[in-house]
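Sharing a structure with you now.
Excluded from the complex is one protein chain; the other protein chains are retained at their positions.
Every chain is named by a letter (A and B) in the order it is written, and numbering of its residues begins at 1.
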Amino acid sequence: MGEIKRFIRDDGIIKVSRNVKETAKKVKHAKEKLSKQYGREVTVEEIANELCITSEDVVMSLDSLNAPEYLYETIHQ
Amino acid sequence: MFKNEMKIEFPSKSQNEAFARVVVAAFASQLDPTIEELSDVKTAVSEAVTNAIIHGYENSSGKIEIECKIEGRTLTVIVTDYGKGIEDVELAKQPLYTSRPELERSGMGFTVMETFMDSLEVESEPLKGTRVKMTKEFKSF
Partner (left out) sequence: MFKNEMKIEFPSKSQNEAFARVVVAAFASQLDPTIEELSDVKTAVSEAVTNAIIHGYENSSGKIEIECKIEGRTLTVIVTDYGKGIEDVELAKQPLYTSRPELERSGMGFTVMETFMDSLEVESEPLKGTRVKMTKEFKSF
């Protein structure tokens, strides 16, 4: 069963909260770059294509930079 | 015409406000929105869900439902609670009106929803609950 897992995924024990914030920074840069290039607002898909990630990952990363009580901050019970 | 829909329910816990925002954003992303359009929708959903939690259920426990529909390039979002309801909806919608100034709320929730979305309808009955319906049309590029 270990092989199936290794076959399907390639990422290790990285906390999502940190990873999502890194994606968020890349999304922000891509957004600035592309909107300058196109001279208009850019879409989620355009950013996803630029960064070679899925639209879902773009969406999940979006408010991780500014919202203080955001979902991906560590929520301990 | 492109069509899709979904319905979600969750308890009125404060951490579910962020969750609701992501769910609606993920659903809306099928319309290939711009980041700005998506952020508008999230802000509006955030206000509606926060209202359900703090006013509708006054931080006690209750059920919140969100229905979303996509028809063509129009997104409809309906946020429903079965909480305390609103006596006077017209008054509640006035900019700066708040029934709980002690909470340091701004009284701008409904104004924000109206500004960030294309339409807003509020139906409410005291002790029955509140239903906030918003629509937004997404541009295409």
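Here, a residue touches a chain if its C-beta (ideal position, glycine included) is under 8 Å from a C-beta of that chain, and two chains touch if they have at least 3 such contacts.
This structure is a prediction, so every number in the text was calculated from the model and none was measured.
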{"item": "Touching partners, among the displayed chains, of the absent chain", "value": "A, B"}
{"item": "Contact partner of the left-out chain, one of B:N4, B:N59 or B:T115", "value": "B:N4"}
{"item": "Residues from subunit B at the interface with the omitted partner, ascending", "value": "4-11, 13, 15-16, 19, 22-23, 26-27, 30"}
{"item": "Residue numbers in subunit A that touch the chain omitted from display", "value": "1, 4-5, 8-9, 11-17, 19, 54-56, 59-60, 71-72, 74-77"}
